[in-house]
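Every protein chain except one is present and positioned as in the full complex.
When the chains are written out, they are named A, B and C in that same order, and each has its own residue count from 1.
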Amino acid sequence: MPDIDFFTLTVSCPDQVGIVARVSDFIASNGGWIIEASHYADPDLRRFFMRHQIVAHSLPFDVQVFREQFHEIAQKFEMDWQISDSRIRKRVVIMVSNLGHCLYDLLGRWRTGELNIDIPCVISNHDTFRSFVEWHDIPFHHVPVDPKQKHIAFQKVADLFDTTQGDVLVLARYMQVLNTEMCELYPGQIINIHHSFLPGFVGAKPYHQAYDKGVKLIGATCHYVTSELDQGPIIEQDVIRIDHSYGPPELVRSGRDVEKSVLARGLQYHLEDRVLLNGSKTVVFR
Amino acid sequence: MPDIDFFTLTVSCPDQVGIVARVSDFIASNGGWIIEASHYADPDLRRFFMRHQIVAHSLPFDVQVFREQFHEIAQKFEMDWQISDSRIRKRVVIMVSNLGHCLYDLLGRWRTGELNIDIPCVISNHDTFRSFVEWHDIPFHHVPVDPKQKHIAFQKVADLFDTTQGDVLVLARYMQVLNTEMCELYPGQIINIHHSFLPGFVGAKPYHQAYDKGVKLIGATCHYVTSELDQGPIIEQDVIRIDHSYGPPELVRSGRDVEKSVLARGLQYHLEDRVLLNGSKTVVFR
Amino acid sequence: MPDIDFFTLTVSCPDQVGIVARVSDFIASNGGWIIEASHYADPDLRRFFMRHQIVAHSLPFDVQVFREQFHEIAQKFEMDWQISDSRIRKRVVIMVSNLGHCLYDLLGRWRTGELNIDIPCVISNHDTFRSFVEWHDIPFHHVPVDPKQKHIAFQKVADLFDTTQGDVLVLARYMQVLNTEMCELYPGQIINIHHSFLPGFVGAKPYHQAYDKGVKLIGATCHYVTSELDQGPIIEQDVIRIDHSYGPPELVRSGRDVEKSVLARGLQYHLEDRVLLNGSKTVVFR
Partner (left out) sequence: MPDIDFFTLTVSCPDQVGIVARVSDFIASNGGWIIEASHYADPDLRRFFMRHQIVAHSLPFDVQVFREQFHEIAQKFEMDWQISDSRIRKRVVIMVSNLGHCLYDLLGRWRTGELNIDIPCVISNHDTFRSFVEWHDIPFHHVPVDPKQKHIAFQKVADLFDTTQGDVLVLARYMQVLNTEMCELYPGQIINIHHSFLPGFVGAKPYHQAYDKGVKLIGATCHYVTSELDQGPIIEQDVIRIDHSYGPPELVRSGRDVEKSVLARGLQYHLEDRVLLNGSKTVVFR
């Protein structure tokens, strides 16, 4: 409901009786109007997950005051939690190498107003897309990666992300493997699109692996980046049908469509605070 | 979580502040452990929908006592509501004509324990499947339909449904159009599978209509039956890809797969109390 | 196989014995190496459809000479036929109004080399995308449509299409209904993307129709434009899953993804000469 402003409260905590009651009592006692809510209890980990969408103008305070007043409840239930205001756009820094289909797709969604975000800058290890990005009045930073001194490049990226106050770092077919430092610096903030249906075909050239295997579907996976390559928590996946007549070039081309839509959907879920981390997995309240 | 018994509470009522708080306070104050919950507020109709799954043994009483104690809250908020106990199997009466694929599918799911239901009887306007049904130790009733006196047949069906204490009446490719009386007798209790992607191709021979149109996908629709033919609230839909080489016979054959799975999914949602009526539409908490 | 150049021969003609033999004998006797071939006989219309992909360098002549030499066979079998050379890029004229997602998608595919075409110009009834299109070094023509004198605008479009030697006219969410003259001028050359799963929801605001109906899937349809609104031969269709929580704005946003991919696939099939007209339907050799 883009024509209504709302707060989104997401919570995960050890499961116990009374969480929902306590939280919804807090919201109700402040006159909060809940338009969407989801709950899930992981029976194995005994952990509880919750997301509430509350109409902003139904509450007497802003997110800052909400944070202060909710603090006590959060502590009592040992909550990992956050609250966001739909009127404050998230800042998404995009990284890309020299395959532009995801970049085109994201900038297209941004320019047409579909993605309600700010893009403080685009970072690339190539200069290929400078003019295209700059045409959109978005700063473009060329940060080459010296194989022998990767950490220098990634330090630059981290600095750019911090100084531009990025909330999310999107690897839109960025071909370099981030180092462990970088991954651990921004847990749950770096989103990657992998061009295979993980965990099938991890690592390099997944389309060629798929071709050799003769699979009948190929896919893409949107996941959070962790220090373990291609092993981060999965946000979204999808596949498309192929057949014997597809050689690697056709697979690469067809795969782009599913890469674009899976990345866009996964990012959208993240931006709407629908994705909660649950160990090495995610809870996605769609 | 079939290994846990639970109560499922479903509620719809005029939207206002405090519903969730009041309900979850009631559940929590009774020690109720919520393992799944979904809420939705229809912004147009200003109506609120809610579903809670509560671990049965976490509550000090059974559904009957729950009903008594919850009654006051329900009245206060003018709720349409119900609570079910996963240990009490719903009773599903199946109707079929002479196409057996959905019947085979449903009995298969029932026999393999996938469908946790009782099937008090199968009713058909043909005698075709008597032996197959009876082999499953399910009573079979042949109720022919006299075109000039349909109401007599449907009265028999209604009697059978009532005397066998049916909860749901499933039209598993039952080829007769129920009369208005019958439809209005069991609102939200009669589930039909229509062999097209409604609202496309209403009425007769949808596969032939699809063939004439040259569509590239065909589908099926699971919906509640109302007195308006093929216009009842939609529960579930799906499609499969076809191409120019499919003649009507291939369409009919291919369509069976999607008919079977869509009916099975729609029925499952209904049985798990995931489907709430919202005027001419449904809210499905999947 | 983008790394091989080939001729594509497409044929449709009254069905009879010996067509394949005669054609493949012609190809073989000239040393032609067939890498892909598809045949289909419509049992109702008794019409035969055929597509051959032949490695270009395996033949001793170019398409022009092929046309001359094949002419006699074509006449004998009363063939509608054409042959294309993958080295000669088709010229695609794009029309758009003020929704840019399909335009972005097509230019993105073109710029990344995914779409191997020439885009002589983009035509719009709004000036919105001039700068974006011109940044791509593609001529942009603003042709406003006067409701009272539509034919004038469409005459201008026809002139632009002719003078730029367009092969295909793509309506990438062009919001004006072309007049009959325009449609009949370029049969099988104008491709439209309709934002519904036709024949469901013809005409205006299909997403609002879908919302009112409470369908569980929405779709898009790529079809050739004829003088009958939304009734032209269907090239490609697809759907995506939605649920009760999607209001019209979410439907519109979600629908864009399927619009983009369905248009791109349909156009690709057309560009690869995989689509043959069969009365009001199509044969698509995928």
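One rule holds for everything that comes next: a contact is a pair of C-beta atoms (placed from the backbone, for glycine too) under 8 Å apart; a residue touches a chain by one contact, two chains touch by 3 or more.
What you see is a predicted model; the values in this text were computed from it and never measured.
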Neighbouring displayed chains - absent chain, whole complex: A, B, C
Residue among A:D167, A:E236 or A:D273 that touches the chain left out of view: A:E236
Candidates C:E36, C:D85, C:D212 or C:E250 - the one touching the absent chain: C:E36
In chain B, positions touching the absent partner: 1-3, 36, 99-101, 104-105, 107-109, 111-112, 114, 132, 135, 245, 247, 249-250, 253, 256-257, 261, 264
Touching residues (missing chain, whole complex) on chain C: 1, 4, 15, 17-18, 20-22, 24-25, 27-29, 31-41, 43, 58, 241
Hidden partner chain, residues of chain A it touches: 40, 42-43, 197-201, 213-217, 219, 233-239, 243-245, 247, 278, 280-284, 286
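Quick note on the criterion: only the chains that are shown with their structure count from here on.
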Rotation in the CA alignment of chain B with chain C, degrees, nearest 5: 180
Centre-most chain [mean C-alpha coordinates]: A
Centroid spacing, where centroids are CA-atom means, of chain B and chain C in whole angstrom: 41
For chain A, residues contacting two or more additional chains: 1, 36
